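Let me begin by handing over the structure; questions about it come next.
Below is a slice of the complex: some chains, not all, each in place.
We just call them A and B in the order they show up, numbering each chain from 1.
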Amino acid sequence: MTWQVYLSGEIHTDWREQIERGASEAGLDVEFTAPVTDHSASDDAGVSILGAEDKPFWKDHLGAGVNAIRTRTLIEQADVVVVRFGEQYRQWNAAFDAGMASALGKPLVTLHPEQHDHALKEVDRAALAVARDPHQVVGILEYVMR
Amino acid sequence: MTWQVYLSGEIHTDWREQIERGASEAGLDVEFTAPVTDHSASDDAGVSILGAEDKPFWKDHLGAGVNAIRTRTLIEQADVVVVRFGEQYRQWNAAFDAGMASALGKPLVTLHPEQHDHALKEVDRAALAVARDPHQVVGILEYVMR
């Protein structure tokens, strides 16, 4: 069986590529999915397709709607959801994805440095594993798919 | 019918009291529920009942488990979930609750200042209303329950 793994969260470092490379090297039969990680394309997804909006709120609203078509579909289809919390930004969408995944009964893995442990305790409690770096995520996938 | 409204999120200002007072003055038949909002009681919920842990991670883990017994039960039973994002802290648990509420099909109302609009665009897109202050939340409840 091919496992579907959704990689949610932080889009400014290459953690997805590290996981994909590691999984590839380990010969795992995984199909990785993710949100659109091109930041400006993602921000403009609504207005570039559906037309301009004056107010930033509605511009964001349009964009978030178009992105949600992708993200909800892929989270629904995932076997495992990995959520990465990085150093910067508030990343509320990552925590929101984690809440959705949890309510849908998807096995959840979080990935973040120790400095966020206290702030992420509710999210981590809903996860089946808390990883510190992409190699650990690969290790988990390697183990569960052996 | 009595409506059950869960008030999730920020615990350092009196927004819950403002909503409860407004609802009371409007004579609404609402039962408000919430997480335990006593910060240190909440942080110590695990170790004070189940015994001390050396590592902060496991202390948080125990506490988050005990708190989740309360929060998941009350979110499941809520008719409406209101999530407040404040000025401080990362409040990932608030976004996590919003994700759970959304996946469970609960009508979601967010409450936050405009400065967080861009960061909260995915959460707001899943909400049926974005309020800026507690009075607007009362106004919404008053309207939907009339």
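Throughout what follows, a contact is a pair of C-beta atoms (placed from the backbone, for glycine too) under 8 Å apart; a residue touches a chain by one contact, two chains touch by 3 or more.
In this text the structure is predicted, and so the values were computed from the model without any measurement.
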Inset, instruction - Tell me, please, the full copy count of this complex, given that what is shown in place amounts to 2 chains. - result: 8
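FYI, only the chains that are shown with their structure count from here on.
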Inset, instruction - Note which residues of subunit A are touching subunit B in the complex, please. - result: 56-57, 60-61, 63-65, 67-68, 71, 85, 89-104, 114, 116-126, 130
